[in-house]
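Dropping a structure here in structure tokens format, bear with me for questions.
Heads up, one of the protein chains got dropped from this complex, but the rest are sitting where they should.
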Amino acid sequence: MAEVYPGVPTVHSSPARWLLAVLAVMLLALSGAQADVARPQIPPARGEQCVEPIEIMRRDHFEFLRHQRDQAMHLGVRALRHSLAGCIDCHASRDAQGQFLPVTAQGQFCQGCHAYTAVKIDCFSCHASVPESLASHAP
Amino acid sequence: MTVTRFQTLQGTTSRYWVLVAVAALASVAGLRASHYMETAGHWVTGMSNQVVWGMPHVFAVFLIVAASGALNTASIASVFDQAEYKPLARLSGLLAIALLLGGLAVLVLDLGRPDRLTVAMTSYNFKSIFAWNIFLYTGFLAVVAIYLWLMFEPRMNRFIKPVGTFTLAWRLVLTTATGSIFGFLVAREAFDSAIMAPMFILMSLSFGTALMLIVCLLMFCINGTDMGEERIQGLRRLLGYFVIAVLYVVAVDHLTKLYVTGHHALERFILVDGGVYTLLFWGVQIALGGLLPAALLLLPRFTGRRYLVIAAVLVLVGGLAQLYVIIIGGQAFPLNVFPGYTASSSFFDGAVAAYVPSLPEVTLGIGGLGLALLLTLLALRVLPFLPAGNRRATSS
Partner (left out) sequence: MTDSPKARTRREFLGRASTGAALLALAPGVRLVELVAAKGDDQPASALQRWGLLVDVNRCASGCDACVSACVEEHGLTGNDRPESDAQWIRKVDLVDKQSGHELSLPVMCQHCENPPCVDVCPTGASFRRADGIVLVDKHICIGCRYCMMACPYKARSFIHEDVSGQKTHSPRGKGTVEGCTLCVHRIDRDQQPACVVACTGQGHGALVFGDLNERTGPLAGALQAAPNRQLRSDLGLNTGVRYRGL
């Protein structure tokens, strides 16, 4: 086939053309994607710092939770640092009226990052998503 | 010795495609029903804290038990050296796989947390017969697949007998374990008995042979070939004997329980005043599903194919009724926690539990049947499972 535009190399083979077309579409999609989704803004938590450093938490928090749940469930060891209730106690934020917002609500602590990373979490089908009120600890 | 040639399903008539469409529709409907049950929660079904296993389990157990029995034709050919059934062995293996997949699909889709299937596949309590069944069912699929491959690959034909024997043994263990799901339960008077295992084995032979006959006749009809009169008559007689055998174990089960005074309340419930359960037991399981088919299959005056098909269908209906009485009737009868007392509570202690099959449950169950049929129909088009036999001269 003749050159369509002088000086611009022409790809002749059909598979190569398809590959280029797919790559082009992917590049377009990716460049568009970065502009679409904003990084999550996590509401600030109570207290000075988390029980673990942030980088470790981001990478391993599910491992901590999984280990802690087995400890709590099967051995009855509850008061360790990595309890889910502990996370919620510090990280749940309040609304304007002072009521706790569930950590599963839009933009809240757990949901914000998990929506961004598209990782569905199973915890709150069973676990409370707001901190326990002090009253329910009555003897 | 004649060498049987095999072929893929040849008939592309509208009959075939209508069947495929119906099966596909049933499968999709079943999927949709299970999704509804999972998202809304099981309160939309007839199952409750009293009757925890309902129609889906009736269908699932039926399909699994029938899957084991459907392989019987191949076992007869491979292990018991009945050469005239060898042409049917491939279809027998296919049907076993398809039925088991249909049953497993219904079972998994009814779980409260089907998304935790990976948990079920990785975390095991090996004292549980359920855990063993997971291995037995998936292993069965693999073993039958290998068995089929040995049939398809001429160079491997010489291994058919040893592998066929192994598969037969696997099948018997699988069906024993399925019966033991119920037989091991000390809490439930209706099925806490060692007889559940042999009962399920005989049920599998009965339902499996009935389904094999129906599917064979149907597929050969679509294909336009003849199944072979001796084979049909052989399977017909076998089915008749299996039906009688099932009647026998049911009789032994109930007669034994009737002798024991402590079980009289249960027996009165099943046999006399259990309402729908009594009706299903005597009317459908025994009469329509047992005595009538036995007569149609074995008495000389009923030799036509029409009677054979009717009898096979009745056996299947009777089988579903039998499982309904066992599984659901066995749960409806109240637990006897306080012998010597009449109990009542907000949790339905002492009361016969109410259960009405709901549409999502029945749809899911039928979806399993549809899936099994769909898999069979599609596989027949793709691989040569059917023997290329004589063209059928006339339809009888």
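The chains carry the letters A and B, assigned in the order they are written, with residues numbered from 1 in each.
Everything that follows uses one rule, which is that contacts are C-beta pairs under 8 Å (C-beta built on N, C-alpha and C of every residue); 3 or more make two chains touch, one makes a residue touch a chain.
As the structure is a prediction and not an experimental result, all values here were calculated from the model.
Of A:Ile54, A:Leu75, A:Ala96 or A:Ala118, it is A:Leu75 that touches the chain left out of the display.
Touch with the chain that is not drawn comes from one residue among B:His42, B:Arg171 or B:Arg236, which is B:His42. The omitted chain makes contact with just one of the residues B:Leu25, B:Leu117, B:Met156 or B:Leu279: B:Leu117. On the side of chain A, the interface with the absent chain consists of residues 69, 71, 73-80, 85, 88, 125-128, 131-132, 136, 139, using the contact rule stated above. Contact residues of chain B toward the unshown chain are 38, 40-43, 48-50, 52-53, 111-114, 116-117, 119-120, 123-125, 127-131, 133-134, 181, 184-188, 331, 335, 337-338, 340-350, 354.
Here is the rule we use: only the chains that are shown with their structure count from here on.
As a whole-number value, the distance joining the C-alpha centres of chain A and chain B reads 45 Å.
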